[in-house]
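Have a look at the structure below before the remarks.
Removed: one protein chain of the complex. Kept in place: all other protein chains.
By written order: A and B. Residues from 1 in each chain.
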Amino acid sequence: MSALLKVQDLRVNYGKVEAIHNISLEVGAGQIVTVIGPNGAGKTTSLAAIMGLLPSSGHIDFDGHVQRAANVEKRVIQGLALVPEKRDLFGEMSVEDNLLLGAFQRFRKGHRDQAQTMEEVFALFPRLAERRSQAAATMSGGERQMLAIGRALMGKPKLLMLDEPSLGLAPLIVREIFRIISGLRDRGVSILLVEQNARAALQVADYAYVLEMGAVAMQGPARELADDPRVVEAYLGLGSKHQAMLST
Amino acid sequence: MKRIVQLFVLVLVLAAVPALLPPYYVTLLNYIGISALVAVGLVLLTGVGGLTSFGQAAFVGVGAYTTAVLTTSTSLPGWIAWAGASPWLALVAGLVITGLIALLLGSLTLKLSGHYLPLGTIAWGISLYFLFGTLDFLGAQSGISGLPPITIGSFSFDEGGEIYYLIWAFVLAAVVTTHNLLDSREGRAIRALKGGVVMAEAMGVDTSRSRIVIFVIAALHACAAGWLYAHMQRLVNPSPFGLHHGIEYLFMAVVGGAGYVWGAVIGAGLVTLLNQWLQDWLPRLFGHAGNFEIIVFGLLLLLILHRAREGMWPALLRLFRVKAEPKVVVEGAAALPRRTLPARGEVILEVKDVTRRFGGLVANKDMNFSMKAGEILALIGPNGAGKSTMFNQISGVDTPTSGEIVFAGQVVTGRDSREIARLGMSRSFQHVRLLPKMSVLENVAIGTHLRGSGGVFPSAWRMERPEEERLLAEAARQIRRVGLEAHMHDEAGSLALGQQRIIEIARALAADPSLLLLDEPAAGLRFKEKEALAELLKKLKAEGVAILLVEHDMDFVMGLVDRIVVMEFGQKIAEGLPEEIQQDERVLAAYLGGVE
């Protein structure tokens, strides 16, 4: 399978401190790839660098475009979308306006299919359709996450990057979000998923990377990693002596 | 020692100037000195404290007009007539008036978030300027003339070459006292303003007081400058106290390097000279008179903001490779008195039915737990479970929507984090809050704030040195204790993130706490460093300190703590000994999640 996103030797510095060093990863077209690892391992920073939010060194290749300057606008046009950990919704604006703004770049480029795309999003998240004119800030955590994903989909991205979509959500909602994530892959959207909920992530993903201290510590097909005892240690930080208890 | 020699040489050079240079340059130096005095105040206010004022010229005006009215008027009302007897008494009156105005304006605007203050300064800068020009007893547009010269005994500072000495004596005094102030307990509190209110307050700094203090000090500097100006000119009128001059003073501080005391003097010199030169040349260039120099000033200011926001002074230091001398730690300094820790096993912290809502979001729901002195308790749970919210409520950064928190026998819900710190609670932060440009030693010394009492005035004149020695020795002791003595004099921002977390712990320890709150202390540490940290925490526990920590590294937690409280979705889902928690079905589910 050809790689949609190819990242090589990615490095990011915050002032004098190197936040990530030498991360290489790939996402094939139509794949779900997950990145797991403990807090502070550099997962969010990697996504920000790939999205062009942070200057980085190394190579980022997306859909045949070599990325030079950090430029979010360009990468959105090329088909990258990021749903950040904080969701970053437009709180006082309505659900509909939030969604419309997701299509801002497509609108600028002359596409006028927003109404249709919005219906597709509503079909995916019927709850949002019920709340079209409600302000985003008044919605529950799960609805906000759905809106954030829906807003990203309005730009018809080729690669959707999700940062901790399950964060702070009740198990039932988490299940629904993950169901939708695998549904999106079936529609041809590739996904790069950063998750703390490693077991859920490894179940939906095709391939996985484990980050530690700003570098890739392990990688492999998700099913194989799910059975690897070291993975448990990496994402939970649980030492070997606790593994027996966790594998039960 | 070196510093005193340098200062002595400078004084000699300054003293020789009137004998060596023609009067034109002496006059120019007089103007530079007066501006420098205002700019030194701005360094403290803007450069160090981060509060911007465009209105300093108005305070200069208050100083000038006060002395002008008092020393020339023949019909002063009785209660103030004493101040007309001598310019020196008028200076005192001016300082009192300026101080009161600054207190009033400061208490009105300083509470507001950053940008209202500068806007307010613009407004009153204009207001006072128009007032000077309209009030009859201030002479309206034509001003007041015939001011007497300043005298000391029978010596009178008549000529430019004489008042020169007075002006530069004031400048040197201002520079030295400001230096001293910044290098003291109060100075660290002022510098901590830039590290964020939350951190400073958690260390016991009264940040609103610190802001007011520097605002008033800066205004008093301006007032003194106005007094000197009035008696140098022997007349006052409104024009030098307008907003544009206020902007110019700020410009001087920024050009010189807003964070550096000597930068103010350099900046005042450069801007005054440039001003003089441009006013000569530009009208010739454009063919008619006018204040064209503001175009050049504007462009220069933009250029400095874009290219060299630090200003000239640090660039000069770099050019001549001058490095700050490391602070001297007096090893023999007497140790600070310690807090009497509560008896081991005594309940020190109780969280009762605490609920915290943010709009529709419930971040904490019905949380209950308690801690005993000499106990280590871990608060664990997945990201977003509400642990940080709990931390913030305990330390007084945030207030519960309902419920109660009792610390050291007192209900602390709704109290300032400053007061809670005084009761013996100290903390570290999940996102490191250090002052990256300050040395590790000074950062840790901020933690000793509540254990000293040296105020502004004693600090400015170095009368609090014995106490300062003890505070620094205590900070050094804590740095050694956490094993960072090799980095004591390095800039805090140059250390690795894991080490910065350790500095935060040292800073918290410097406050001599009975309860220590640590937010993810082990994140980013290597294996050996984690082991050392665990040893340290065990030692503290043995001394009777209670430790509450939020941590994700289970290996670290399981081997260290006495008890664990597990949170999920803002609620406590389990509590018990580490072994019990490891077997708890709900805990495993919370951590591992699952989609089946």
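Keep in mind that, in the parts below, a contact is a pair of C-beta atoms (placed from the backbone, for glycine too) under 8 Å apart; a residue touches a chain by one contact, two chains touch by 3 or more.
Rule of thumb we're sticking to: contacts and distances are computed from a predicted model.
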The complex's invisible chain, by UniProt name, from "NADH-quinone oxidoreductase subunit D", "Branched-chain amino acid ABC transporter permease", "Co-chaperone protein HscB homolog" or "Alpha-D-ribose 1-methylphosphonate 5-phosphate C-P lyase": "Branched-chain amino acid ABC transporter permease"
Which residue of B:3, B:111 or B:539 touches the chain not shown here: B:111
Contact with the hidden chain (one of A:29, A:101 or A:129): A:101
Among B:309, B:422 or B:526, residue touching the chain not depicted: B:309
Absent-chain contact - pick from B:32, B:192, B:250 or B:540: B:250
Option from A:141, A:155 or A:168 whose C-beta touches the chain left out: A:155
Positions on chain B contacted by the hidden chain, ascending: 50, 52, 54, 105, 108-109, 111-116, 118-120, 122-124, 126-127, 130-131, 134, 196-198, 244, 247, 250, 254, 286, 288, 290-295, 297-299, 301-302, 305-306, 309, 397, 431
Missing-chain contacts mapped onto chain A: 51, 53, 68-69, 72-73, 76-77, 81-82, 84, 86-93, 97, 100-102, 104-105, 107-108, 151-152, 155
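One rule holds in what follows: only the chains that are shown with their structure count from here on.
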For chain A paired with chain B, centre-to-centre distance based on mean C-alpha positions, whole Å: 40
Chain B residues touching chain A - in the complex, by the definition given at the top: 359-361, 382-385, 436, 493-494, 496-497, 520, 523-524, 552-556, 558, 569, 582-583, 588, 591-596
Interfacial residue positions of chain A with respect to chain B in the complex: 15-17, 38-40, 137-141, 164, 166-168, 170-171, 174-175, 178-179, 196-200, 203-204, 213, 236-239, 242, 245-246
